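Just one protein chain is left out here, and the rest sit where they should.
On to chain A.
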Amino acid sequence: MARTPRQVGEEVWKTRIEKVNAELVTLTYGSVVAQLCKDFGNDYIQVNEQLDKMGYNIGIRLIEDFLARANTSRCRTFKDTAEIISKVGFKIFLNITPTVGNWTPDNKQFSLIFDENPLADFVELPDDGKAVNELWYSNVLCGVLRGALEMVQTQVEAQFVSDVLRGHETTEMRVTLIRILEDEMPVGDD
């Protein structure tokens, strides 16, 4: 009886997911980022924003797919949410399990530390001195998390703080809980 998030993730990955070639995903995402860079004339700040927007659009749809497959119960705390994201969410869609760490004392912020990133396999950032300081190559993942969590009433902010492509030692994304969204009644005549 699958109970821990890790077991749930493994079980769903093995049974309920259709697999696709990883290199296809890597190359497709790579050409998206490269084309964005060309289109925006190497304005990497804009590229980051666009990747985040694209990720947001993916996330709001992805959450339905996730809930349909994983069928997990409602998370009681933000810590539960973090565990589910890393052990089930990333496992199902990218077959990786980033580590959750660096919790702040108020439990509203955590880090996801990626020891492998299939989106960035074989990638070398361009040599123009700007990319290595401005571009967050995997920024689409931040948008995905933001969009998906917003659909389950959790408003978060996600951004990368380090990336091996930029020369850092680890790839780390910081996720901050802004607030839990309450459903609001529309203003109108009662």
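For this structure, a couple of remarks:
Everything below uses one rule, namely that a contact is a pair of C-beta atoms (placed from the backbone, for glycine too) under 8 Å apart; a residue touches a chain by one contact, two chains touch by 3 or more; residues count from 1.
We take it that contacts and distances are computed from a predicted model.
A chain of this complex does not appear here, and its UniProt-recorded name among "Vacuolar protein sorting-associated protein 33B", "Glutathione S-transferase", "Sedlin" or "Actin-domain-containing protein" is "Sedlin". Note on the undisplayed chain: of the listed residues A:E124, A:E169 or A:E184, the one touching it is A:E124. Screening A:I17, A:A34 or A:L181 against the full complex identifies A:A34 as the residue touching the chain left out.
Interface with the hidden chain, as seen from chain A, comprises residues 26-27, 30-31, 33-34, 37, 121-127, 131.
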